[in-house]
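Every protein chain except one is present and positioned as in the full complex.
Here is chain A:
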Amino acid sequence: MSTPKDLRYSEEHEWVKTEDGKVRIGITHFAQSELGDIVFVELPQVGDELVADEPFGSVESVKTVSELYAPISGKVVEINEELEDSPEFVNESPYDKAWMVVVEPADNAQVDALLTAEQYEAIIEE
């Protein structure tokens, strides 16, 4: 199962990528494979404040609707509008085309506290 080494992860199966002081967030390969075919993605709006561990959106698959939990706190500066028309990106390209939001972290220490790829892999193997 693919878990890129350069990303950080949350226990709720989000990935976080640091880019120029901001972070890009999506859901993991493992998450999309558990959910099955994604048919709808609901994202926050630019300017919304995420609160760590609180829901910030949802993904709907054929079998269930799951909340997206914010891995860190921060302000949304960009959202992936393509997911509205192409939810299948979440299944096809979870780490690239299906990024969900870009956030300005409120506290960089929260990013550093996230799981490493090795730690995340250990969790999903359980």
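What we mean here is this: a residue touches a chain if its C-beta (ideal position, glycine included) is under 8 Å from a C-beta of that chain, and two chains touch if they have at least 3 such contacts; residues count from 1.
In this section, contacts and distances are computed from a predicted model.
> Missing chain, UniProt name, options "Sarcosine oxidase subunit delta", "Probable glycine dehydrogenase (decarboxylating) subunit 2", "Integration host factor subunit beta" or "Heme exporter protein B": which is it?
Of the names offered in "Sarcosine oxidase subunit delta", "Probable glycine dehydrogenase (decarboxylating) subunit 2", "Integration host factor subunit beta" or "Heme exporter protein B", the one UniProt assigns to the missing chain is "Probable glycine dehydrogenase (decarboxylating) subunit 2".
> Of the residues A:Val39, A:Ala52 or A:Ala106, I need the one that contacts the missing chain.
Final answer for the missing-chain contact: A:Val39.
> In the full complex, which bits of chain A touch the chain not displayed? Write them out.
Residues of chain A in touch with the missing chain: 37, 39-40, 60, 62-64, 87-88.
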